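Yeah, one chain of the complex is gone here, protein chain that is, but the others are all in their spots.
The first chain written gets the first letter, and so on, giving A, B and C; residue counts start at 1 in each chain.
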Amino acid sequence: MSRNIFRMILVLFFSFLMAGAVFAAPPVKIGALFSVTGPASPLGEPERNTAEMMVAEINKAGGINGRQLELIVYDTQGDATKAVQAVNKLIKDDKVVAIIGPSTTGDSMAIIPVVEKAAIPLISCAAGIKITDPVKKWVFKTAQNDVLAVMRIYKNLQKQKISRVAILTVSDGFGSSGREQLKLKAKEFGISIISDETYGPKDTDMTVQLTKIRNSNAQAVICWGTNPGPAIVARNAQQLGIKIPLYMSHGVSSRKFIDLAGDSAGGIMLPSGKVIVADQLPNSDPQKKALMSYVNKYRARYKVEGDHFGGHAWDAVMLLKNAMEKGGFAPAAIRDQLEKTKKFAGIGGTFNFSPQDHAGLNIDAFVLVKVEKGDWKLIK
Amino acid sequence: MVTVKKRQLLVFFVFAAAVLLAPFFLKGNYLLNVLVFVGINTMLAIGLNLLLGYAGQISLGHAAFFGMGAYISGIITSRFPVEPFLIIFLAALCVGVIAFIIGFPILKLKGHYLAMATLGFGIIMYIIFNETVDWTGGPSGLSGIPNLRVGSLVFDNDWNNYYLVWVFTLAVMLLSINLSRSRIGRALRAIHDSEVAARVMGVNARILKVQIFTVSAVISAVAGSLYAHVMTFIAPASFGFNFSVELLTMIVIGGLGSVYGSFLGAAILTMLPELLRVFQDLDIVIYGLMLILMTMYMPGGLIGGMEAAVRFALKKIGKGENNNAQA
Amino acid sequence: MDNFQQLFQYILTGLSNGAIYALIGFGFAIIYNSTGIINFAQGEFVMLGGMLTIFFLSVFQMPLVPAILLAIVVSTGVGILFERLAIRPLKDAQPFSLIIITIGASIFLRGAAMLIWGKDTHALPAFSSNDPLYIAGATILPQHLWILGVTVLIIIASRIFFNYSVVGKAMRACSYNPRAAGLVGINVKSMVLLSFALSSAIGSLAGIIIAPLTMTSYDVGAMLGLKGFCAVIIGGMSSGMGTVFGGLLLGLLESLGAGYISASYKDAIAFIILLLILFIRPEGLFGSKETERF
Partner (left out) sequence: MLRLENITQVFGGLTALEDVSFSVKEGSITGVIGPNGAGKTTLFNIVTGLYTQTKGEVFLGGENISFLNTEELAKLGLVRTFQNVELFRQMTVLENVMIGLHTKSASGIFSCAFKLPGQIREEKYILQKSREWLTYTGITDLADITAGNLPFGKGRLLEISRALAAEPKIILMDEPAAGLNSRETAELASLIRKIKESGVTVVLVEHDMDLVMDICESIVVLNLGKKLAEGTPRQIQENPAVISAYLGEG
């Protein structure tokens, strides 16, 4: 009871402050950590671009409750040490009220102890399930848990009565997390993994692994990685004449994959955020509006297609915006508001946070898409 | 000679005092956190400098020893309740034994071949960190490493960690300065200049190189162990070839064969992202250019350049003091 | 499918990858043999070849062949610049300064490529058709034949060059004894320059012909460079044919290792072989033993 009163006073205080000094108020600082360079740069770059775009847009529209935002972006280079240094600077030097990013699960895990201790809300853009499982007080995430993608594929396999699969995962954070979930969930869907192969993130030829898989009597192949590996896998599979269905992960759900894989991409299926098939969605889809706006704005500003990685940053910024509009700019208030977020239709899905769930998405966050005639096709 | 010794001691005590007092001026500042990492990197740079700067033996795989220290510490303490601090010595011991064994075949090689062999070793260790998922947590890292503690004192904030790391770093610095000023230090430099002549004078170059390689690996392992407990999270990306090159850059920029140079290089490179933030993605280019230009035009590193400047200034003033300030 | 077919596929894959390593390794060997330098930036020329070709293809809309030729010319120019600006000014350089400088150059080139062309991966169209060829049940792409063909061609050309042309012989003389070579009137400096030019040209050519298969991006050079390096060490620095055998052997061992032991440790296998060779026979499997000089 007293807490509520306190919060009300706080809110009143802030609104008073802002009403009184719209022009004098310094901008609210938001921190962002993305791996703009380094091996995870295909994730970090669109994320940074999106975040910058969104903040600029919010400011242009008059800021939040009259206050401008200031986005401070640091590059983690995908290195835990640099991430920790950067997050410390954000918190202690820049005195940000909330942080979005990092791009990778590793970087997120590295900075979680720091933000937890400093009591600053963090909205991670990485997919690893362990970021919010178990739930940590100050940590939220926008990237769909990879387990949801796994379930989406497995459901489709079930429907086609396929039970023997081969998996081929990249040996980096993304792939190893996917591999773990693939193995974990297999039994639940009555699927047996009869071949478990990996490849290195810089490998340039996967024929050997695929030859092994071809000889393994599997009914489908699931490949888990980010560009360019899966494109090479697609080409090698075509070269080897592998006829069984090939599934990829949401790690390659961008235009780039089709460009790289060329005609060997045809027929490949993958779970994806809805962003790449935004225009094929029915108008009734709650996310459609957000998706179309993101896709159009991103293309207009950066001259390339936005992808779902950028979408994670979009969601993070918008979630923050909503929380700040409702609760003001104090870190604790932002956190509390974030946790109350319900039915927020973003790019990655419709978020419903709760004290028990800081990931907020369910399997509907993913759709299954197929490559047809050099473009994505939504499978219903 | 005596005065040189005394002056060295004085320099070290002034440095140590500055290090130990610094936190009082930086309370609550994020720089304190950066300085924790400067300490760890200084230790690593000194370790590599003993090998490269003194004995003249290159290593492109030193991040592996750092990683081994970190993983031994991290894996054991996150699974078993081990006596704190004991784990640091355990990690150092394990890595020391391994370094000693592989040191014999590796240090038989010279120059480019040595560089390649150490690089190969580093990559193999990186692959092991990455692929033994059940132990190391694989590419997404190992979390839940406990902080070190003594009684009720837990090293879980910048202030405590700063002192934890810097006590070790200062100890390593002092021991290295001692070593460099001893018969062993001279013998190492002799091997650097002319291995044949050193052997003719009775220096057992083979054993000595392996010994200093081991010492260097042990220092790296201690740094790794501290790093694991400070971070409470480790991932293979921090121990790859890139980091080995970063260490090399530290001592090239700071000063080969100089303890304070190691510190200077570590400090600069640790804070480099800060300094280069204005340039955004440009930092990798600047980093490469720095490596080339420093090697070409300032082989003594910044410390060498500063010493030369001081000597020049002293000469100008007319003191003309003879010094061979090589610490 | 039977086990023999599987084995045959591994061998075919191994050999075609091995040819790539050999070609890259060849660039290392040329510089090493005329200067004693191991150029850690060699992999970046492989990257430059691929990226430049794509750049000329997409930005200037050039046809494939002129784009390739121009890419080789530009990369060679970069190699020459590198030698003139960073290697030649050094006098009495110790091995580790050269190692550091070439590492610095590799970081610099990679960074510059990232700034200029961005971080995306690109694929070059295949030179000829993309339909796999079947050999005894195993498959291979026409591009693999291109790689094998170019490798063989380069070997033959370099044999002729080093054994029969005056300039080639002069380069070899420099590698044996630069001072003596200088005394008999060979311009050692231009030979060093030439070796950098040649090796960057071969490196970029390698980068171009593999780009349709492996794709290319600003950071593709590092690992390929290292593999090429393993190939030369295994085969022996001093022997041209040794490099080729070294590359093929490495490719084979890698693909058999990935096939029968573990794909996760494929790269580890390459480097363990590297270490073993360095420990047991540092002159390489096919190299001749040099007398150690004091």
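Side notes on the structure shown:
Operating definition for what follows: a residue touches a chain if its C-beta (ideal position, glycine included) is under 8 Å from a C-beta of that chain, and two chains touch if they have at least 3 such contacts.
Nothing here was measured: the structure is a model prediction, and the numbers come from that model.
When the full complex is taken into account, the listed residue touching the unshown chain is B:Gln211, out of B:Gln211, B:Thr232, B:Ser258 or B:Thr295. The residue from B:Ala190, B:Ile268 or B:Met290 that touches the chain not shown here is B:Ala190.
The residue touching the chain not shown here, chosen from B:Ala16, B:Val82, B:Ile98 or B:Leu179, is B:Leu179. Mapped onto chain B, contacts with the missing chain fall at residues 1, 175-176, 178-179, 182-187, 189-190, 192-194, 196-205, 211-212, 215, 322, 324.
The definition used in the following text is that only the chains that are shown with their structure count from here on.
Mean C-alpha positions place chain A and chain C at a centre distance of 38 Å. Centres computed as Cα averages put chain B at a distance of 33 Å from chain C. Touching of two or more other chains is recorded for residues 131, 281, 284 of chain B. Of all residues in chain A, those touching 2 or more other chains are 37, 39, 171, 198, listed in ascending order. Across the interface of their complex, chain B is touched by residues 36-39, 74-75, 78-82, 84-86, 88-89, 91-93, 105-106, 109-110, 112-113, 117, 128, 130, 171-173, 175-177, 198 of chain A.
Taken in their complex, chain B has these residues touching chain A: 28-31, 33-34, 37, 130-131, 133, 138-141, 143, 156-158, 227, 231-235, 237-238, 270, 273-274, 277, 280-281, 284. Interface residues of chain A, counted against chain C in their complex, comprise 37, 39, 41-42, 45, 171, 197-200, 202-205, 207-209, 211-212, 214-215, 227-228, 231-232, 235, 238-241, 256, 259-260, 262-263.
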